[in-house]
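Only one protein chain is missing from this complex, and each of the others stays in its spot.
To keep things simple, chains are lettered A and B as they appear, and every chain counts its residues starting from 1.
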Amino acid sequence: MTPTQVEIQLIAAVTAAACALPGVFLVLRRMAMLSDAISHSILLGIVLAYFVTRNLASPLLLVAAAVTGLVTVALVELLGRTRLLKADASIGLVFPLLFSIGVILISRYAGDVHLDVDSVLLGELAFAPFDRFELFGADMGPVSLFVMLGALAANALFLLLFYKELKVATFDPELAAALGISPVLIHYTHMGLVSVTAVSAFEAVGSVLVVALMIGPPATAYLLTDRLPVMIALSVGIGVAASLAGYWLAHVLDASIAGSMATMTGVAFLLALFFAPGRGLAAVAGRRRRQRLEFAGQMLAVHLLQHEGTAEECYESSLVQLEEHFRWDKAFARQIVRQGEHLERWRLAGDCLELTDTGRELARAVVER
Amino acid sequence: MDLLSFFSDYTLRTVALGAALLGAVSGSLGTFALLRRQALLGDAMSHAALPGIALAFLVTGSKAPLVILVGAGLAGWLGAWFVIKVTGLTRVKEDSALGLVLSVFFGVGLVLLTWIQRRPDASQAGLDSYLFGQAATLVQKDLVAMAVLGVPALLLMLLFWKELKLLSFDPEFAFSLGYPVRRLDLLLTTLLVVAIVIGLQTVGVVLMSAMLVAPAAAARQWTDRLGVMVLLAALFGAAGGMGGAVLSSSVRRLPTGPTIVLFISALVLVSLLFAPNRGLLWAWFRRLRSRRRLELRAVLEDLHALSLQHEDPYHSHRTAVLRAMSEGHGGADRSLAELESQGLARRVGADRWALTPAGAEEAARWFGGGEGRA
Partner (left out) sequence: MESDDLNRSTAIDVTDITVAYREKPVLWDIDLQVPRGVLMAIVGPNGAGKTTLLKSILGLVPMAAGNVRIFGRPYAEVRRRVGYVPQRGSVDWDFPTTVLDLVMMGAYGALGWVRRPGRAERQAALDALERVGVRDLAGRQISQLSGGQQQRAFLARALIQDADLYFMDEPFQGVDATTERAIIDILKQFREQGKTVLVVHHDLQTVPEYFDWVILLNVRRIASGPVSEVFTEENLRLAFGGKVGFLSPHEAGSGEHHVLERKGAGD
């Protein structure tokens, strides 16, 4: 691997980690699409800041982006408060407008500059290493690496300092308010971080793929765990893995790195979707089937108990009668009976089913529940 | 440009017609998306269309608009299917599913597009115009493709009007009546995909969702009836589309998609502010008027109360007194002037006010004549 390749992968990994942190709370607070909105509308902020400073590397761009992100969120809320539009429509109107203004400004007044719309939207990680950060004449590394490290640090710091507050504000806003934690403050700080992270990642992955890195790994982690610290750790891990895998995919195909990274976050999600223990589709399908069998078995035990010792005991336990009473088809009825026999809940005595002690216990426990 | 050049310029005509068609279709079908809170689903579907565009070209080698649009439609449809499945089967919520589908599909699309670009038979030039739209390149063939997809979609909407209306309003009740709700939902989603796909050439993938909801959001402010709303949305969409497309093809370096979005957003803003009944300014005026009326009555009541203390109902009182009594309830002066113009009060000297006979009568009617005072 060449040093450039290493640098690109490093930037990719750091970007993924920096995006995963605020992304966890976007997913938990059901605000995932705000990342889409913000990552589009901050273009306007960047353009306006560029007009002021005429310098693409100016830190003012970061500030402008953060402000625009917050303005976006505020506008969406304002629109929603008029009661004339619902929340989703507000989002769907605000960010295209801001983004469009930004694109038009670029095309008309900055079209000849490096601020190419395509790259803002799409990013091109391959070019990142060409912009070097020089300290006292020494080459420290690519600028984007340091920018992303800064974003990562900011997010990590916020998380460390305000972990408890974030947790309460996310899961129990009323309790948070009662404890004196302002959910509004947390909210806008969170959104500010999302904006800053998004603009930092622009160069690497562009706006749409910021969304992939912010939402994909946390959503995947959400399928895998119930615990917040684990979810955060998993999100970072999955994000880094997906971004590195994406890099190699792009290398093999000679295609867009950012696109590949997003693709791999999708792959990671699909894997978890199917194979997550307990929550994955494979597990759920199995569980549903097991549940049906289990419930049917319990009902049969209760049914047998209810008729035990009566004259029709044998009649009521015959397969035909079971099919009639429970409206099971023949195959299912047979399956249930056999399952119960296997579990020693009852045994076949001639034509009738006799409850065992185990079966009787089960039936009683079910009735008492 | 004058009307004559409009009709004689082929490109302009094509562009305008195309954008108008797009606006009408997306506006009307977008109404249902808006009402069902599927604005962001539209966003996700339009981003998800990108890989479909690339694949359609890869598989068929053709860049014929109909082929591309069908590919885009299938991909968008797949995206919607994913969102619904993931939301229904796992604990992942809808917004996360939308964000996932939007970005991952788009990413896959990018990979395919850039991969196509690098190939030796790289004639994919033109495929990336689907990102932001390029109305200036619309030709007759494109219009035909749009019409072939769009008109049947509109006809289906009209045919199943009451079913779609019921589905959007109360799907559970629809189910209880025996309607196959899942299949109707499928139909509506498909119609939405068609609306999105038609606009891709003109507005592009990124902004298409705005074309879906903005006309409908504007239309909602002007009417309370679904039929009128759909019609208005179609009109607004067509107007915005046409205006934006024509402007962008006449002015240099003005991309089509963003220009149309600007037009249509302006329409939304105007509607939000000025529409009667729902419009914000309207509501503001209404509130103001009722507040003024309350203040007026309060001052009349004050005059009445003062006069009761004086035995002489037409005794005059200093403005300062009235102002003090109105403390915190808005200016007494304005109300006094209004009372004067209504003939219910009159100025006495420079600084005093009194009830007129008409005013006293009115006050008695409203506030009682002194008997039965608590």
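Everything below uses one rule, namely that contacts are C-beta pairs under 8 Å (C-beta built on N, C-alpha and C of every residue); 3 or more make two chains touch, one makes a residue touch a chain.
Remember, it's a predicted structure, so these values are computed and weren't measured experimentally.
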{"item": "Where the missing chain makes contact, among the chains that are shown", "value": "A, B"}
{"item": "Residue among A:Leu228, A:Met299, A:Cys314 or A:Leu343 touching the omitted chain", "value": "A:Met299"}
{"item": "Per the touch definition above, residue among A:Thr4, A:Ser182 or A:Gln291 touching the missing chain", "value": "A:Gln291"}
{"item": "Option touching the unshown chain, where B:Leu159, B:Leu294 or B:Ala337 are the choices", "value": "B:Leu159"}
{"item": "Sole contact to the chain not displayed, among B:Leu226, B:Ala298, B:Val348 or B:Ala364", "value": "B:Leu226"}
{"item": "Among B:Thr11, B:Ser176 or B:Ser290, the residue in touch with the chain that has been omitted", "value": "B:Ser176"}
{"item": "Those residues of chain B which, in the complete complex, touch the missing chain", "value": "35, 159-163, 165-166, 168-170, 172-179, 220, 223-226, 229"}
{"item": "Residues of chain A in contact with the chain not shown", "value": "287, 291-292, 295-296, 299, 302, 325-327, 369"}
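Throughout what follows, only the chains that are shown with their structure count from here on.
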{"item": "Whole-Å gap separating chain A and chain B, where each centre is the average of the chain's CA atoms", "value": "30"}
{"item": "List of chain A residues in touch with chain B within their complex", "value": "27, 30-33, 35-36, 40, 82, 84-86, 88-89, 91-93, 96-97, 99-101, 103-104, 107-108, 111, 117-118, 121-122, 208-209, 211-212, 214-216, 218-219, 222-223, 249-250, 253-256, 258-263, 265-266, 269, 273, 279, 281, 284"}
{"item": "Footprint of chain A on chain B - complex, ascending", "value": "34, 37-40, 42-43, 47, 86, 89-93, 95-100, 102-115, 118, 128, 131-132, 206-207, 209-210, 212-214, 217, 220-221, 253-255, 257-259, 261-262, 265, 268, 272, 278, 280"}
